[in-house]
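One chain of protein is taken out of this complex; the other chains stay put.
Letters A, B and C mark the chains in the order given here, with residues in each chain numbered from 1 onward.
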Amino acid sequence: MNSFGKIFRLSVFGESHGQAIGVVLDGVPPGMLLAEEDFLPDLARRKSGAPGTTPRTEPDRPRLISGIYNGYTTGAPLTILFENKDIRSTDYALFTDIPRPGHADFTARTKFKGFNDPRGGGHFSGRMTLALVAAGVVAKKMIPAIKIKAEILEIDGDADIQKVLKSLKESGDSVGGIISCTATDIPAGWGEPFFDSMESMISHIVFSIPAIKGIEFGSGFASARMRGSECNDRYTDVSGTTATNHSGGINGGISNGNDLIFRVAVKPASSISLPQQTLNFKTGIMENLEIQGRHDACIALRMPVIIEAATAVCLADMMLQSI
Amino acid sequence: MNSFGKIFRLSVFGESHGQAIGVVLDGVPPGMLLAEEDFLPDLARRKSGAPGTTPRTEPDRPRLISGIYNGYTTGAPLTILFENKDIRSTDYALFTDIPRPGHADFTARTKFKGFNDPRGGGHFSGRMTLALVAAGVVAKKMIPAIKIKAEILEIDGDADIQKVLKSLKESGDSVGGIISCTATDIPAGWGEPFFDSMESMISHIVFSIPAIKGIEFGSGFASARMRGSECNDRYTDVSGTTATNHSGGINGGISNGNDLIFRVAVKPASSISLPQQTLNFKTGIMENLEIQGRHDACIALRMPVIIEAATAVCLADMMLQSI
Amino acid sequence: MNSFGKIFRLSVFGESHGQAIGVVLDGVPPGMLLAEEDFLPDLARRKSGAPGTTPRTEPDRPRLISGIYNGYTTGAPLTILFENKDIRSTDYALFTDIPRPGHADFTARTKFKGFNDPRGGGHFSGRMTLALVAAGVVAKKMIPAIKIKAEILEIDGDADIQKVLKSLKESGDSVGGIISCTATDIPAGWGEPFFDSMESMISHIVFSIPAIKGIEFGSGFASARMRGSECNDRYTDVSGTTATNHSGGINGGISNGNDLIFRVAVKPASSISLPQQTLNFKTGIMENLEIQGRHDACIALRMPVIIEAATAVCLADMMLQSI
Partner (left out) sequence: MNSFGKIFRLSVFGESHGQAIGVVLDGVPPGMLLAEEDFLPDLARRKSGAPGTTPRTEPDRPRLISGIYNGYTTGAPLTILFENKDIRSTDYALFTDIPRPGHADFTARTKFKGFNDPRGGGHFSGRMTLALVAAGVVAKKMIPAIKIKAEILEIDGDADIQKVLKSLKESGDSVGGIISCTATDIPAGWGEPFFDSMESMISHIVFSIPAIKGIEFGSGFASARMRGSECNDRYTDVSGTTATNHSGGINGGISNGNDLIFRVAVKPASSISLPQQTLNFKTGIMENLEIQGRHDACIALRMPVIIEAATAVCLADMMLQSI
């Protein structure tokens, strides 16, 4: 399903090189001021602009085509549309015969019986995160008291990001990274018992972002090596503040009022310029696949705003369920 | 919500020291042979029996109270009920004043305005995983061709499990661990684009299990330090087999036919016998909370069968959506 | 799916002659006083006790097996279980060969490939409404300001109910009826635009009740013969009160604060004692099917409390979505 959320519900649509990408937001509260300009800062953050970045140039101008009247949200479905401008329809036939390693070429073709749009990954493209970032802008307005801040902890295993980017230049390879996200001032009591725990919901939406392969809350994998006497966060005041925050702000799946903290692993982009030895499914012979053109060498650079958006969307829906 | 799944849907209910724990399974295919005996092996695996284990003795005998006729599933909702026998209703009043560190005492009380059942964690108890394991037995029968195998990689940071358990004995503390899970022979093409990716669905259900704080698929966090040229899994035959499996069997959120592989981090159980300095919310004074009785020193020991069950439930629902 | 509702969600299970019938209610607010005695008045209303009624004797004693602590709802799933006592497992084999006209014998067998429980209709029995009535008791407590009142308008086309029942006695035939339902003091603004209109949600749950074959809101079918100048309800005060109520309290799918009014058509029970000429599917020959035993001659008698329960369940969920 291309939709997420119970009360605040988004449905994404579109393809990388189709006519448009967009999102329909259902359950947006009426009476929020919203203009196309509100989207520009986060949309700009999504474009990394870093050395080695894809040269695709898209204005990414959002059109609000429903759910707005006189500058305010109406409560009816809010639709945000991005027309694709820089479309290239060629060059993708090759990947039908030689599915690119790491990409969804093979799985999409299998699932959709060969009818998927192969151009630029089609509906599986990282460009779909444009819709998520737009939804995040609306979601952030719904939870104005909560501050969400994601940042890059490391890329290519190194915390000196500029150094890595410089070394990467012209290498033709790609690197991954780790992003941390912190949300402050979430009230205690959000989240649902068992299946819809806060960890469940956050991870559900975060893993919808292409290239995310791991998530951990609070001390996460490190807590697996702690003892209970160390890992248990002791309360220090009646609002629920704890001396440590190994739990990442969640006990029993429910927010405890301390900072929500999680980290995600971003794998290196599958698109690289280096030759790759892989199977030609048509001939049955291993081939040296070499894909021309420049690609995003480090998609982790775009991730902070995308992760923030996913978090905001999730929290906005949880808020509406917790009222 | 205490339910999960779209076509194969489970709804769990019950409390640790209430009358019963159970699960209603909707969407079970008709015509599967099913008897109470079928549940016993996995239920037995859920009891760790290890040194330091909780002394609570429950027969955990499943009663199939609906959805079965003449030994076969009927297609109507299948209800599995476990009556609680070894109920202790005392001793929990204390935790209203002094919420136990790491537990859901504080968050449950906040969310449910003080009306939650506090006995043994109530609905937030690890005992709720009994319902999940029972559901897993049914789910495994729905996907007979798929083999799911979870195992302990390490506890307390050590791969020598027996050694750790011996050293833990009588310490009063608890330890965490890391569990790996592999599912073999999932057909390519399962999972939905974007929000209901295979990673999204597996992590959603896995994080419903109390004490899970991290998950990673394939090379996970390690892939964040790889380069694309290393991380991309190259195809070696037309069924989609890849030379490496850094992706954990998933591309673009869709299964690629290779092994589904993931690892989860289990934090140490919050219940320990050691004294803990924490706030008495009634008096506003820090106190030395000391909880008598023996507890599970290593809940990771119970986790393999629980993780398998969660995986089976998720895959059974994905299968029904992929037909 | 055997569940209904978005925030207040019920899942029913059980069979007519299985071990039990029950319901799990998710999303019940914490802190409501609830005892087994609270269910008895509505459960008693569900037993018609009229001449010609089924002689099955069931105590229908509800067991609250989860979600209750110290007499209050906890916010965790509330499970209500009715053990079946007066079970008869014989006599139903016949209906496998000769599906009873009007019953679900043929459709259930087709859908569930012959594995459905045929005893007394199994999961398709009118006895499943026991679960709905129990859920209604909880729902009514959730919307205490709203008064819901259903009543019989006519049975067998006649408004003199006692006369009809007397004439029916020993006839072996069954009769239908029409029930009206009015809910007073619903705030204006409940219901969702388009798909989840109040008419959509009420009709969805009402048609889950076996034997309901029609529903109309406000002037319903009669409004199809009115002109707009007559049918439009004119406002008379600023709270939204209207001079007439042809709309049944709903404009654009949203409650307008006037009485919610609807009527439903109950077909005659399919179980009759008169001989019926129908097909023996095994022999392929038409046979004279004669079913011994007494049946409910007029299930419409049981309907008011069932319709009220369905309405309460629907409104309770709509309330939670409208906060």
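By definition in this document, a contact is a pair of C-beta atoms (placed from the backbone, for glycine too) under 8 Å apart; a residue touches a chain by one contact, two chains touch by 3 or more.
All figures in this text were calculated on a predicted structure; none of them were measured in a lab.
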>> Under the definition given at the start, what are the shown partners of the omitted chain?
In response: A, B, C
>> If I consider the whole complex, including the chain that's not displayed, which of C:L81, C:I143, C:I161 or C:V175 touches that chain?
In response: C:V175
>> In the complete complex, the non-displayed chain touches which residues of chain B?
In response: 6-7, 76, 193, 321, 323
>> Under the stated touch rule, tell me which residues of chain A contact the chain that is not displayed.
In response: 1-3, 9, 11-15, 18-22, 24, 26-27, 30-31, 63, 65-69, 72-79, 81, 111-119, 122-123
> Which chain C residues would touch the chain omitted from the figure, given the whole complex?
Replying inline: 1-4, 6, 12, 99-104, 106-108, 110-111, 121, 123-124, 128, 154, 156-157, 173-178, 188-197, 199-201, 203-205, 207-208, 210, 212-221, 223-229, 231-238, 240, 242, 246-248, 250-257, 265-272, 274, 276-279, 281, 284, 286, 300, 322
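In this text, only the chains that are shown with their structure count from here on.
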> Taking mean CA positions as centres, which chain lies farthest from chain C?
Replying inline: A
>> Please tell me the distance, in whole Å, between the geometric centres of chain B and chain C computed from their C-alpha atoms.
In response: 37
> In whole angstrom, how far does the Cα centroid of chain A sit from the Cα centroid of chain C?
Replying inline: 45
> Which residues belonging to chain B are in contact with no fewer than two other chains?
Replying inline: 1-3, 12, 111, 123
